[in-house]
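One protein chain omitted, others in place.
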Amino acid sequence: MKRHATWLYLLFWIVVSFLTMFPIYWLFVISVKPAVELFSTPEVLLSSVYWQNYIDVMNDSTLRGYMVNSLIISTGNAALVTVLGFLACYALTRFELGGKESIFFWTITNRMAPPAVFLLPLFLLFTQVYKFGDFTLLDSKIGMILVYCTFNLPFAIWTLRPTVDGIPKELDEAAFVDGASAWTVITEIILPLARPGLAVTLILTWVFAWNEYLLAATLTNFNARTLTTGLSEYVTTTGTEWGVMATISVFTLIPALIIFSMVQRHIVAGLTFGAVKG
Amino acid sequence: MKLNLKLSASVVALSMIAGAAFAQEIDVKNPEWWQEAGKQFEGVTLHGVTESTPASNYISDVLAPKFEDLTGISVQIETTSWDQMYDKAIKDMEAKTGIYDMVYIEQDIVYAYLARNFLVDVTKALKENEGLNAPEYSEDNFTTFADNFRGKDGDLYGLPMEAFIKVYLYRKDLFDDPDIKAAFKEKTGKELKPATTHEDYAEIAQFFTDYGKEKGMDLWGTTAQAHTGHPASWYEYYESVAPTFGVYNWGIDADNNYAATVEHGGTMNSPEAKKALKWWLSMRDIAPPESVQSTWTEVATTFAAGRAAQGLVYGENAAWIATDESKSRVVGKVGVALPPLEKGVMEDAESGKGYIGYYDGGAFGLPVTSKNQEASLLFLQFMALPEVQEDWAAAGSRITLTSTYDTPKVKEIDEELGGYYTMLRDDGKLFKGAPEYPFHRQVIEATTPTFYQILTGGISVDDGLDQMAEKTEEELKSLGYRK
């Protein structure tokens, strides 16, 4: 690549990154200012830093519990939907299943529903129908993992299908001729080639689960409450605690960043597979 | 306030490590009785839901652990946002799930809950269970605010937990400044003092907004809770402004088939209502620019940041504005007064026909669907004991028992607050909670779209209020209240 082109790229990305980062920088500014200072003529740069919010948040064991719940639920859900979505896509692209196009389209309709009205039936199902002895799905992590499938599973299927479809079918046919089992074909041939798609799906479904609020707010009470519901506690009639809210958000960036960087490598890995396009 | 609470919570944690639990500062008079009463409920866990306010957080951080110490009954309080709190409590009670043993009931929703028989009659339940009557608890301890939670039979269906009045706050330092006083006199020919009429209030507001502009200061003459997409603006107008112009109970006449339009005997679009809204909008126009995006939170912060010389502020915020240096720039500079009124309104309030402002607060009630009603009755009484009130009042600026006014900490804060508690005690009767309708949020949601349109100038005040009155009647008809 030519030298000046590299510089242009860098400049371009610096500008884009600046625009992307500014609201996040502002989140940080909010987290290190007492609320009263937010209500004055704003300045771009910080003149003083107020760490009290961070001390408070770090000492709050309830929030740590929420963080753990959020991690378990979103990781569990993202893993589940990525695996199930991947298998479903293999089925949809490799088999002549009756009505498979309709099924494929139908899956996505589960994501279209405006969530507000679905809370009531889900609440009723969770408390009165889906129960096993004393155990109800309400306020349980497994319940949240399952209910998040309604919007994440369609997403996984729709984002993975083009990827799985793009993997030449000759590859698995050749393997079957050599006597490989379906399991071997899926795990050893399709899976490695679908890695970029799987990585993106994993990241995005994780993000959707991590950020979900309305379902978690209605379907959890004490044991499975997530960070987003914890955040809403700071929006009260007596005052929205902008500072604490921003501080918690800054903290939530950390686990998310770790997961992102772990998974993102696999998107890069995919790049060696295809050459330069367009 | 939350911040303070978090601080005090970490103080609790620290002192517990030091072996001197903060909770032990609360001296319950008959610990043996509580121990005895708790025995039969061993292993029970009570679940409650409440909004995350300082007063509520005090329950989960201090009162619940203390109660568990005494009785062995553990208490889990779920704190959540305002919308969610209602929704979760309603879903639980409607579906008869029995998740909650205690629900927070804001004064304005109690009538809806009563209409649906969601709540246990606490008075009656205590009468029927003599063994559960805590020695120090008595209904007579409550202030008159408790009357909001009585059913038609006069029994209590919720035990008050917090109570506030929306007061007229002003900046003592500015009002007492000799230069400003002189400038005001020169401009208006009047003495600068907290307004008692709307004309005076408007004059002062205009003066300070001009003054701020002249001096290049971030100062305006009044606050306005005038959000153009959040019902906070609706509340300010109907609960705090319209009554001071003699328009009570949202302009709906419950005794007259819930009429709202003047045509049918209501006052929602009466000349007084229109005058009130025009006056309030003229105040909004000279308030700080953020007012068009302000709910109660932002109004309080605007005042705390020293951007307004006067304004109507909810009492729960008055406390931290006046005392909390980490959040307020006007500590020690705040005065409290009664809201400015039209002629005749004070007489109406004194005779009980009307009221001069909003008395707001909440109680804890016991859902009929609860599976631990008896244990819950114990905790409800525990929260209403005189001896647990003082620190709670200090932490949450709330008072629900008459005896609390005379405790040392409350007296001390009262002074810093410019006499807010004294006003709550002496003039509280002039204020009133939301009207006794079971359809609050329904009417609000039916009319807010038009109300926001008035605020943005999309429709005139006169036409807008006419439409709102009609919409109200329409909504009440479809809900089946208006025949």
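Just so it is clear, A and B label the chains in written order, and each chain counts residues from 1 on its own.
Everything below uses one rule, namely that contacts are C-beta pairs under 8 Å (C-beta built on N, C-alpha and C of every residue); 3 or more make two chains touch, one makes a residue touch a chain.
Heads up, the rule we're going with is that contacts and distances are computed from a predicted model.
Look at the chain that isn't drawn here: its UniProt entry, checked against "NADH-quinone oxidoreductase subunit B", "ATP synthase subunit c", "Sugar ABC transporter permease" or "Metal-dependent hydrolase", names it "Sugar ABC transporter permease". Touching residues on subunit B toward the chain that is not drawn are 83, 86-87, 90, 94, 112, 115-116, 227-231, 288-293, 298, 438-439, 441-442, 444-446, 449, 452-453, 455-458, 478-481. If you put the missing chain back, the residues of subunit A touching it would be 1, 6, 9-10, 12-13, 16-17, 19-21, 23-24, 26-27, 30, 38-42, 44, 84-85, 87-88, 90-97, 101, 103-105, 107-118, 120-122, 124-125, 130, 146-147, 149-150, 153-155, 157-159, 161-163, 165-168, 173, 176, 182, 193-194, 196-197, 199-201, 203-204, 207, 210-211, 213-214, 227-228, 231-232, 235, 240, 242, 245-246, 249, 252-253, 256-257, 260-261, 264, 267-268, 270-271, 273-278.
Just so it is clear, only the chains that are shown with their structure count from here on.
Subunit A and subunit B have centres, each the mean of its CA atoms, that are 39 Å apart. Against subunit A, the residues of subunit B that register as touching in their complex are 1-3, 6-7, 9-10, 13, 47, 49, 51-54, 76, 78-82, 84, 87-88, 91, 95, 97, 99, 218, 290, 296-298, 300-302, 304-305, 307, 314, 316-317, 320, 326-329. Across the complex, subunit A meets subunit B through its residues 34-41, 52-53, 55-56, 59-60, 119-120, 123-124, 127-128, 138, 217-218, 221-222, 225, 229, 232-241, 243-244.
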